[in-house]
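We show some of the complex, not the whole, and keep each chain where it was.
Which chain is which? They are A and B, in the order written, and residues in each are numbered from 1.
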Amino acid sequence: MPFKTTLVDEATERTAKEYLSKGTQVRCVHPQEAPEKITCQYDEAFAVVGVLDEAGKAAEEGYDGVLISCFGDPGLKPARELANIPVVGTAESAMLFGAALAQRFSVITIPQSLVCVAEDIAKLSGVYDKLASVRHLGSQAFEMRKEQKVQRTYDEAIRAIEEDGAQALVIGCTGLLDVPAPLQQLLREKKGYDVPVIDPVGAPVKFLESLIALGLSQSKLTYMAPSK
Amino acid sequence: MPFKTTLVDEATERTAKEYLSKGTQVRCVHPQEAPEKITCQYDEAFAVVGVLDEAGKAAEEGYDGVLISCFGDPGLKPARELANIPVVGTAESAMLFGAALAQRFSVITIPQSLVCVAEDIAKLSGVYDKLASVRHLGSQAFEMRKEQKVQRTYDEAIRAIEEDGAQALVIGCTGLLDVPAPLQQLLREKKGYDVPVIDPVGAPVKFLESLIALGLSQSKLTYMAPSK
């Protein structure tokens, strides 16, 4: 969790545990050096070194994998160079689920500054052709109560489906962790839209578990180990 | 398993079980109507109705998900229309793992006729930009012993890496089920290539388990239920 605020710790742990296989243990950590929260690429820049520090420690301490729990995937690629255990990002994993389940998906995030970030991750992950749009709630949504967040996300989801052609939704911010389940239900009940809503903690957690179970990790030809 | 031959049953079940989470149960079925084996799109055509039959039965009998265990993904899209439980394909799932773990991946299959099939699945899955090549061993490989299969796959893997720029490998045929682990080891030992080799049973099994755990299924806007 590459930021200082502990506001989403409880929801992140709860969500992760909800989806974990039996026997998997998760530890949430915040790096010592980190921005208060992440709302743009400038914030992300101050998160990277802390991410690497924690990823390195995790590998040394015998953890089986690392998840960078922030939708901008800060430090994902250098951490993959550093570590010999699989490292997954939130956005990349969640978008791959979106690409697999629908012809086109939209991402809904909070800050406008992260729209281009999400587009760039889709381009580099190879799923840009299936990205219908990236929509944002605006930074005031960080302060909303859960019901408001669900309502605002619902409004953008309807636009994504009806104007942009989305057929699945990726929730693009760990500040919206309790939104996916009620949103999926609302869309079905109010409009009859039976579409998958992909959770930005659940999807990467399961993807990481899968890699560990399969004995797979990032390619060391793509992410070569740094020379000492 | 949309073909009649039971030659790969044992290996498929063994592989699936190796990777399953605790509590997951797998049942392998062959449809009543099916081609002897699948080596081209003509064969696949005769597999589709049987796949739909079994997918429909699985949904009725309370199974949580369906995996079509053949690299051509025959019947995947109509089965997704039919069923209200998640349906995953072998090729689509395995290629998404390839796209996530490396800058470029190659598929290695057995029959030459399936080269274009694999390319088409990559195009429709949105990961064609990351597909370095599809290589084939030739249909005689169906008859080879395990050691020969590993050796022939290794030869093509080296070409994929050194000539085509692959940095991960997707094993593109359920007739090569015992190849991934020894291949990954050979590449590391002989050449120092530390690349993920993705198993065509393990990857879709884990992907399907993840969908089930997350309560996700294919979008019903993409795969609309057939009208009665």
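The rule we apply is simple: a contact is a pair of C-beta atoms (placed from the backbone, for glycine too) under 8 Å apart; a residue touches a chain by one contact, two chains touch by 3 or more.
All values reported here derive from a predicted model rather than from experimental measurement.
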Number of copies constituting the complete assembly, 2 shown: 6
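Methods note: only the chains that are shown with their structure count from here on.
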Distance from chain B to chain A - Cα centre to Cα centre, in angstrom: 26
Interface residues, chain A side, partner chain B - complex: 19, 21-23, 88, 92-93, 96-97, 99-104, 125-130, 161, 167-168, 181, 193-196, 198-199, 202-203, 206-207, 209-211, 213-222
